[in-house]
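Some chains omitted; the rest stay in position.
Labels run A and B following the written order; every chain starts at residue 1.
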């Protein structure tokens, strides 16, 4: 096993900063007990925390994890305030939530120096905003435009004519095909592929003849897309991912799909061609949505659901084939009751002499 | 949002060509009304088309999308020929189908200059056909052979001894492990991984000992494989993808699988080891096929189906576990009827006193 002792490796190698208990208490609006000058330089879960860490305790069943040790700064509920030793305890209503806004303070995003790595390849007519960072091996096609302070990590490949907004972060090995447009503050994780040809063929003269794809793949502002996710370009019309939508790893979005604003698409979801996902929908992991249907505004689809028709706005559907969630649960429950009933039923039917079998 | 105004960005940044209405009418065998010299330089869906675009109208419910605007060249059915203003209208039976062969004329595939980018790395004994294009960062192992006019985009990695046919296009960051062979006119989309070791272990001496994989991964002519799809090499025998088969994004094909000719495998399909998919099969999205079974010639498997046994030629199966489609539909319908029957049934059974519960 690689050595994990050094502080810098403890939380990912990003350089961390130092906060005092006083500053933390002020930031979270909590009540400080103990030494306000206590300093922490990272967070850790309770079982790994020492005096250099910020940690939290919100549930009595975890108090044993911090026994016999002194902690640094502890975010803790009022009821558990005396359950652990720490240089400083800060009483808040919800310790875990209170910790979240502190993380960017302790772990500022690692900055990549602005500039163009000498191993990058730039086509003619590339236009770069202020402070853009272009990593090793990046390839930008002709006419690519990139907004200010956007960062492209190693081996990102951007096709001819693609426009990328400001303050984006493209992680290593992302591919943007020609026809892709990316808004501001978009994060694309490693290996995401955007704008690839959709899966469209016509069977003619004994072969599957390819339908050319010339529509766009448009990703609006504030979208985050997970590792190895694929989003095809449209055939003639566009594929669109709406502003503020978040997409997990290994998701597939087919050609001409329109995903609205503020949706959540969890890992391994698949959406077939020309389907419309309206604003604020949540699709749970491995759900599959058929082509040419509409998932209405704010609807939710359960994990592994197989959705073959449209789902009305605001409803929750699940199961295979998907139905309204309560109906699906009732049907599943009934299915598992069946075997114990079925022999008796068969006898009953046979006894009445009106079986159709 | 990045600026999308410039014409070249409108359909993917690929340079487009210009066609006259006369030329289009001749190409599609349609009847021209209006100005045969009207010129278009791209296609657009009806709601975004202007006088510079070729577009189409095939359904009366979309006529409002082109109101108050003059279009360039409109492919239109006879019934709707007067429903929109255009410099030239061309009457055809099926406007959408008529458009497809025009797309390659308006959007010729962006050519990459033949030649070897200086950042590419070539092993000893590499053999390249005429007009091959090798992009930035491409790595070719020793003994690799590549046919005429094949194009390898940035960061493609080709293992030792791999042979690739003519007129192929490998998009960015494709990986071909040693043991892979690619036929002519094959397209491999970004991030596809071919020839990786299959998932094979024997549990021995308390560990999962790896079974070495030395079979090949053979992809025949005219195959297209989607982004981030993975196809393992065989263990001793080969994994084979038959000529003319098309595979979508994020599909998994395990070791020793044989996929026949002219099959369609849609997104996120998974095929376990040593299964045989015969010619002309269609597997819909997220379907899973167990190992060591046969999907007969021309069979179809529904979306998300879980196929645990062989499927006879020509049949359509669906559901979990998969059954003939009609049987699956009947069982699903019955399942959703159950809850409303089951309480009555329980009473009935209890009333007869012959329940086995």
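Note that a contact is a pair of C-beta atoms (placed from the backbone, for glycine too) under 8 Å apart; a residue touches a chain by one contact, two chains touch by 3 or more.
What you see is a predicted model; the values in this text were computed from it and never measured.
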In this structure file, how many copies does the full complex comprise, given 2 in place?
-> 3
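Here is the rule we go by: only the chains that are shown with their structure count from here on.
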Distance from the CA centroid of chain A to that of chain B, rounded to the nearest Å?
-> 25
As the complex stands, chain A meets chain B at residues 119, 121, 137, 139, 141-143, 145, 147, 155, 157, 159-165, 173, 175, 177-184, 191, 193, 195-197, 199, 201-202, 206-208, 210-212, 214-216, 220-221, 228, 230, 232-233, 236-237, 250, 252, 254, 268, 270, 272, 286, 288, 290, 306, 308, 320-321, 323, 327, 330-331, 333-335, 337-338, 340-341, 343-345, 347-348, 351
Would you pull the chain B residues touching chain A in the complex into a rising list?
-> 1-4, 8-14, 42-45, 97, 99-100, 103-104, 106-107, 110, 117, 119, 135-137, 153-155, 171-173, 189-191, 222, 224, 226-228, 244, 246, 248-250, 262, 264, 266-268, 285-286, 303-304, 319-320, 332, 335-336, 338-339, 342, 345-346, 348-349, 352, 354-357
